[in-house]
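Notes follow once the structure below has been shown.
Every protein chain except one is present and positioned as in the full complex.
== chain A ==
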Amino acid sequence: MKAWLLLCLLALPALALTPGDKAPDFTLQGSDGKSYQLSEFTGRYVILEWTNDQCPFVQKHYDSGNMQGLQQAYTGQGVVWLSVISSAPGKQGHVTAQQANQLSASRGAHPSAVLFDQDGAVGRRYGARTTPHLFIIDKTGTLQYMGGIDSIASADPADIPKARNYVKAAMDALLAGKTVPTPVSRPYGCSVKY
């Protein structure tokens, strides 16, 4: 046990996660007032989506319906979709539970839950840098994908049809029992407002 702890310590400079790592467990409050723990979802696929409704890159994928489409498609197949807000109080994108619920309703979003990470601990543990920034965790709790939503780093919705959607590619591969074709991609967008 001590050795494992030590190895973790030694790995500190390379603290950043990589696909194949165990996804760090966490417990966060949801906008529905319930508490969510990642390890409760063992046996199901989990998608973590870092978000900030004021960020133009997030707006690109919500105003076009791209994000909602993914949420609907995969939650419909039993996948857990958790939208995480790491904006600190007073910073851009910080919202109350009520505002978060209103946002989901007005945008037609379909996450399984919207989670608050006010102190940024979970965001920093996962190395979430941008909004949007996506992580896919498999049924055994292993990280399978991390990075951007697609291949064209821009705020222009016209690029969405031209881009390769990495989240869709990864999820479809996993659901078909195949390996993820692109397990890492560049996350692009606004910085997370820790």
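Going forward, a residue touches a chain if its C-beta (ideal position, glycine included) is under 8 Å from a C-beta of that chain, and two chains touch if they have at least 3 such contacts; residues count from 1.
One rule holds in what follows: contacts and distances are computed from a predicted model.
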Omitted chain (choose from "Acetolactate synthase", "Lrp/AsnC family transcriptional regulator", "Thiol:disulfide interchange protein DsbD" or "Ribose transport system substrate-binding protein") - UniProt protein name: "Thiol:disulfide interchange protein DsbD"
Touching residue (missing chain; options A:73, A:97 or A:155): A:155
Chain not shown: contacting residue from A:112, A:130, A:144 or A:165: A:130
Those residues of chain A which, in the complete complex, touch the missing chain: 3, 6-7, 9-14, 16-18, 54-57, 91-92, 120, 124, 127, 129-130, 146-147, 153-156, 182, 184-194
